[in-house]
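Rest of the complex left out; these chains stay put.
Chain IDs A and B follow the sequence of writing; residue 1 opens each chain.
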Amino acid sequence: MSAPRTADLGFARLDPDRAARTGTPEVVFAGGKTPDETVGCLAGLLDAGVPLAWATRVDEATATAVRDRWPDAHIDPVARVAWVGTPPPPVGQVLVLTAGTSDGPVAAEVVATLAASGVGCRRVDDVGVAGVHRVLAVAPDMAAADAVVVVAGMDGALPSVVAGLTDRLVVAVPTSVGYGAAFEGLAALLTMLTACAPGVLVVNIDNGFGAGIAAARIARSAHAQP
Amino acid sequence: MSAPRTADLGFARLDPDRAARTGTPEVVFAGGKTPDETVGCLAGLLDAGVPLAWATRVDEATATAVRDRWPDAHIDPVARVAWVGTPPPPVGQVLVLTAGTSDGPVAAEVVATLAASGVGCRRVDDVGVAGVHRVLAVAPDMAAADAVVVVAGMDGALPSVVAGLTDRLVVAVPTSVGYGAAFEGLAALLTMLTACAPGVLVVNIDNGFGAGIAAARIARSAHAQP
C-alpha cells in the first residue's frame, strides 16, 4: 500500500488511488453535501485522472449542478446516481430481484452501480414470497448468474427462500419500504441477518450501492483471466 | 399449488390466481409506488380477469390517477382505499370498535376491506377503557358478531378488556395515535401482544387492511355452506 496519493481540495481530501488499491474508485456520497461540494469532488477526481467520476444519493439540485458543469453527464434520477465519463464494457451477469414494485428505486441503484462497474445484469421485479411460484420461476436465472442481489422491504423474507434455491452468493438489501413494525427497514434487516439459509450476506438498509459493488466484485472475479 | 399464473408487467409480476389459492386477491399496496405504477397494476389485474381490482394506501395523486382512468372507481379518501369493479354482496357481520375518534382512519380501512371482501360490518367508535361502561355496553354487539376488530392507539388497552368479555376472536390493530412514549404505535403494539386475556391476535401498526382480511375470513367461514 506504499504511499497512496491524496488530492487535497480543502473541504475534501480525495483518494484517487482507491481503485488501484480496492478495485473500486472513490465514489462521492452526495448525501449531506452541497451541490457545489459534490461537483467539486467529481471535478477533483477527474483532475486526478479517474476514468469515471461518480456520485450516489444525488438529489435534483445536485443533478442540475452536475449537468450544468458536464452537459453529457449520465444521470439516473430514480437511482439517484450520476457519472461523468464512460463505464467499462460489461462482463458477467448479476441477477437483481425485488420482492415488490416499491423496492424499485433501490434496485435501480444496484443496477446503476453494476453498470458503472462494468458488470452485466438481469433484473426481475416483484417476486415476493406471497406468491412463491414467482421465485421458483427464476431459479434458472439464478443458476445462470454470477451472484444474486435480493432487494426486499416489509418482512424481508425473500433472501431466505432464494438462498435455499441456489449455490450463488445472495447479497441481501433490506429496504425502508413498509410502515409500522417495519421500522424503516429494521424488520427486513433483522430478518436477513438471521436468515435460516447460509449464503446470505447483508448490506445497510437501502444500500443499493454497496450491494452493487459487492456483486460486481464477485462477477468480475468469476470472469477474470487466470 | 400446481403452476399458478404470473402476469408480467416488467415493473410488476402480478399473481392473478392468488384469490383462488388464498381467498384474497392480490391487492395493490400503493405506498411507495408512483400513481402510474398503481394504475398499471390495477389494469393488469383487470386484464387478468379479477372481478375487483383494489389498492390500499392510496394518496390524493393516486386517487386522481385512478379516477382519471376509471371514472366510476370507488374511492374512500379517509380509508385511502380505491377499487374498480363491484364487491360481492355482504355475508356475516364483523364488529369494528375504536378506542377513540382519532383511530377513525384505520377503522375506515378495516371497514373498506370488509366491504371489498363481501362481509358485513357494524362499527362503534370511541369506546376506550377510560369510560369502561362504554365497552360493557357493546357486549351484546360482540355476541352477535362473527369476530371483533379492535382499533386502538396510545395505551392500546381496549383489546385486553374486550377479550375478557367475549368468546369471539379479537383482531387487535395498534395505531400510531399518541405522542411521546406511544412511540408511533409501539406502546399499543406491545400492549396487545402481551394482552392478559387469550383470544387476541395482532396485526401491524395501522394495518386496517390486514385486520379486515383476517376478520373477513373468519366471518366467511362461519357462514360457509357445509
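Brief remarks follow.
As a convention for this text, a contact is a pair of C-beta atoms (placed from the backbone, for glycine too) under 8 Å apart; a residue touches a chain by one contact, two chains touch by 3 or more.
Quantities reported herein were computed from a predicted structural model and do not represent experimental measurements.
The total count of identical chains across the complete complex in this file is 8, with 2 shown in place.
Please note the rule applied: only the chains that are shown with their structure count from here on.
The angle needed to superpose chain A on chain B by their Cα atoms is 90 degrees, rounded to the nearest 5. In whole angstrom, the spacing between the mean C-alpha positions of chain A and chain B is 36. Contact residues of chain A toward chain B in the complex are 100-104, 124-127, 130-131, 133-134, 137, 153, 177-182. Residues of chain B touching chain A in their complex: 1, 3-4, 6, 10-15, 18, 26, 29, 31-33, 37, 41, 174, 176, 184-185, 189, 204-207.
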